[in-house]
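A single protein chain has been omitted; all remaining protein chains appear in their positions.
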Amino acid sequence: MADRVLNVTDLTKRFGGFVALDSVNLHLDKGERLGLIGPNGSGKTTMINCISGSLFNDEGTVEFEGRDITSLPAHKRAHMGIARSFQIPKPFKSMTVLENLCIPLEFAAWDRADHRHISEQAMEILETIKFAERAHENSGSLTQVDMRKLELARALAAKPTLLVSDEAMAGLSSSEVDEILEILLVLNEQGVAVIMIEHIMRAVMRYSERIVVLDAGKKIADGSPDEVMHNPEVERAYLGE
Amino acid sequence: MITLELFLNAVVAGLMLGGFYAAVALGLSITFGQLDIVNIAHPTFVILGSFVAYILNQNFGIDPVLIGVVFMPVFYLIGTTLYRVYYVSFERTGQESLSGLAFFFGLMFIIEVVLILTFGVDYRLVNAAYIGKTLHIGFLDMPFRMLVPAIAATIMTGAVVLYMTKTFMGKAIMAVSQDRLALQLMGADPIKVKRIALGIAIATASLAGALLIIIQPVEPSVGRLYIGRIFAIVVLGGMGSISGTFVAAILIGVVESFIATFYGPSWAPAVGFGILLLTLAIRPQGIFGRA
Amino acid sequence: MKIDKFWLSVLVILIAGFAFTKLADNEFYFFTTYVVLQGLIMAVAWNILGGFTGYVNFGSAGFFAVGVYTTVALNKAFGLPLPVLLLAAGVICGLLGLAAGYLTLRLKGVYFAIATLATALVLETIVNNWKFVGGAAGTYVLQPKGSFIFDNYIELLFMLMLVLAVAATAISRYLSSSRIGQGLAAIRDDEVAAECMGVPTLRLKLISTTAMGALMGIAGAPFPFFVTFVDPVSAFALVIAVNAIAMPMIGGTAVWYGPVIGALLLGAIQETATVTISSELNLLIVGVMLVLFITLAPKGIVGLIQDYKKKKGANNG
Partner (left out) sequence: MIKKVMSPLRIIAILAMVAVVAFAVPAQSKNLKIGFSMALTGPLAGAGKAALIAMQIWKDDINKKGGLLGRKVDFVFYDDATSPSKVPGIYSKLLNVDKVDLVVSSYGTNEISPAMPIIMRKGLVFMSLFGLAVNDKFNYDRYFQIMPAGPIPKDDWSRGFFNLAMAQSPKPKSIALLAEDADFALSAVAGARRHAKRLGMKIVYDKTFPFGSPDVTSVMRAIKAANADLVYVGSYPGGSVGLVKAANELGLKAKMFGGGMVGLQFAGIQKNLGPMLNGIVNYDFWVPEPTLNFPGVKEFLKKYQAGAKGKGVDPFGHYLPPYAYAYLQVLGDAVTAVGSLDQKKIAAYIHKTTFTTVVGPVKFAKNGEWAKTRTLQVQFRDVKANNIGQFNKPGKRIVLYPSSVKSGSIKYPYKQ
């Protein structure tokens, strides 16, 4: 239990009359790699919005490292060590790549990191993911794959214990997918627990130690990749009635 | 002190005033709601329309409404030209929000000053046979000065609604900001669509200006008084919903008329903007907007 | 080193300003400089929210006017001394700014801009109907007797405005070059991403709107003594709001010295135009300069200089 990073209990979120998440339970251990899958509209993005604090859930609790964070705003959760990347990259366009990394270093990681040499720290992070050559480029004019890398690098700069990656590979070529996967593995090796939302099954299967499947706001499967793939309910959800 | 007669007359006066407001707000509803272009200079284009109506009415005695309609193509061309500048300078470089706003702010000043340099700041009026006459139905008084603009505005709104719902280009305009995918599937070039939309928006200012100068005397900076009011209408109307804009305009007109009749007219503007602020705070998509 | 240079120039400016009041007997310069400095404070204040944080305030004149009418009301009710009036205007407009800050929770982008415009118009209607401060008819505010260590009241107002302008610039500079400034820039670029990167967006926005409001109120507070007759038309003048936007846009919105450069340049041109050519052209200048700059040099004068330096650097290297 001491190793539990995230514990989500009976999470429910409604939008008007529409129930996006219905009593979902989810847990994650330190350093674990979890794949979160499900058809479109199944509640994956709502789930991670509730975990990262971009949305507040209506019922249930979210615990992080044993602390109840259900009512904490997103930036406080970021300070505690929850980082996320966005499906559609959201770089700070007026800044260079390096400056983008300074924001989480100066805010999310502020309580846990050295206050000096911010730029040097940012550079080190870029080097670990082999992205240093782009450091001084304007972040608004990056290519699609570089934007994704920046998303992850910026999340890494928050010095998280939990990273939530939202479709970091959508629309990328297969070699680019490999590049991103490698970054995620590097992250994980540093002891970061990762929740990966992904449509590219090859990537999910390869990366995840455990997979959770959502359908219509409910958790329908939770287990090893093999177990989940042979779960009849999952097949029905994906293939339809 | 509220008699039925006064009450019904206030309603009718409000309907007519609101109808006219719709004419002024219509163009902004298209630019702001459909194109995401914050054309704060729209009222100034309306004033430009008023001055065109004034010149031709004073020199040739042509009916202002007719002038407003005839000059729509000219204003349409101004609108399409404006979009070219706007596109090249802002949209293409992705700086439309802040810079675009300031651009129209500056444009507003330029047009206004050019009008002042040309016409001076005297109040200008038009003549038409129906101005000063009143239609009496029972105890309802309907001055033609208000009735004619209200009818013309309603027809114009109806025409725009028809265009937007029935024609290919109209549908493309309605899709341009909401649904890029649909637009691509339709095979429409978004830049061309936006150009035409801004053309139409500015064209409505031609008639709206003519209607304005029928109702009240106009000098070049009168337009400023309308900025807040028409933004209120467009936001209330749900940003880009043409029929919503019309209903919101009527609503504001009736509210103003009621306050002017039964309470203190000096509070009328605050009520309009108060409604706007409340709407923004509670339901930013507008009363009639999509959720 | 850089800090020293800034504070050194502040010291030099203040001493020079003070010496100027003692040496120059030409009041004209005090009057015109007052107007330019008033514009400067407004521009710097607008830019804290508009330039740094990315929220456009169309209602600057509303904040300014609340500052003006705070002075009018408190001066009439209690006859308080000027420093107290300044403080009161700052506090009240700061609170107004704070309220505007909470507005940003629900309203983004253009909606926020329109809400500020509407707020200004509601405030104007309220003042129009507030008889105690003269309502729409306006009211006289006589300059107090005595002018501290200065020869006359305009010198006092000039020096006051100079101190306030320097203070506003220093605040803006602090906000932009500190961690707060980094956070504001992140909010401007992407608010959701900023929040998830640990930036306390609401708190920073509240700091930003409060600072803006307070500075605008303080810019308006001495105005009644400057014109001696105040009515809502002049306090809520559109040109105040326009200049507050145009000056930073022309100077450059991204850095603290952008609005300062813009305000000094545009203000100087406007004041010169007033006494040389007609004011119609004066307004035209603002419009044309604004349009030209935002179409051709969207980063303002600061951006032009940076580009020029870059080009020069590239040529040399």
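First chain written, first letter: the chains are A, B and C, and each begins at residue 1.
By definition in this document, a residue touches a chain if its C-beta (ideal position, glycine included) is under 8 Å from a C-beta of that chain, and two chains touch if they have at least 3 such contacts.
Keep in mind that this is a model prediction, so the values were computed, not measured.
Colleague: Could you tell me which of the visible chains the hidden chain touches?
Modeller: Per the touch rule above, the missing chain touches B, C.
Colleague: Of the listed residues C:L23, C:A137 or C:L296, which contacts the missing chain in the full complex?
Modeller: Of all options in C:L23, C:A137 or C:L296, contact with the hidden chain holds for C:A137.
Colleague: Based on the whole complex, identify which of C:S9, C:N152 or C:S178 touches the chain you can't see.
Modeller: Only one listed residue reaches the unshown chain, and that is C:N152.
Colleague: Just one of B:I155, B:A268 or B:A281 touches the chain that is missing; which is it?
Modeller: Candidates B:I155, B:A268 or B:A281; residue touching the omitted chain: B:A268.
Colleague: Identify the residue among C:F58, C:F150 or C:F223 that touches the chain left out of the display.
Modeller: C:F223
Colleague: For the chain that got dropped from the picture, name the residues of chain B it touches.
Modeller: Listed in rising order, the touching residues are 1, 3, 6, 9-10, 13-14, 17, 20, 116, 119-127, 131-134, 141, 143, 145-146, 212, 215-217, 219, 221-222, 225-226, 256-258, 260-262, 264-266, 268-269.
Colleague: For chain C, which positions touch the chain that isn't shown here?
Modeller: Against the left-out chain, chain C lists 25-28, 30-32, 34-35, 125, 128-129, 135-138, 140, 142-143, 152-154, 223, 226-229, 231, 233-234, 237, 239, 271, 274-275, 278-280, 282-283.
Simple rule for what comes next: only the chains that are shown with their structure count from here on.
Colleague: What is the identifier of the chain with the smallest separation between its Cα mean and the overall Cα mean?
Modeller: Looking at where each chain's C-alpha mean falls, the closest to the middle is C.
Colleague: Counting only C-beta pairs in contact, which pair of chains has the most of them?
Modeller: B-C
Colleague: Centre to centre, using CA atoms, which chain is the farthest one from chain A?
Modeller: B
Colleague: Could you grab the centroid distance between chain A and chain C? Build each centroid from C-alpha atoms only and quote it in angstrom.
Modeller: Once rounded, the distance between the two centres reads 42 Å.
Colleague: Let me have the rounded angstrom distance from the C-alpha centre of chain A over to the C-alpha centre of chain B, please.
Modeller: 47
Colleague: Nearest whole angstrom, what separates the Cα centre of chain B from the Cα centre of chain C?
Modeller: For chain B versus chain C, the centre distance works out to 32 Å.
Colleague: Under the stated contact criterion, what part of chain A meets chain C in this complex?
Modeller: It is residues 52-54, 73-76, 78-79, 83-84, 86, 90-95, 102-104, 106-110, 154, 158 of chain A that touch chain C.
Colleague: State the interface residues of chain C toward chain A in the complex, per the touch definition above.
Modeller: 179, 182-183, 185-186, 188-190, 192-202, 254
Colleague: Can you list the residues on chain C that touch chain B in the complex?
Modeller: Contacts found on chain C: 50, 54, 56, 103, 106-107, 109-111, 113-115, 117-119, 121-122, 125-126, 128-129, 136, 238, 242, 245-246, 249, 253, 280-281, 283-284, 286-291, 294-295, 298.
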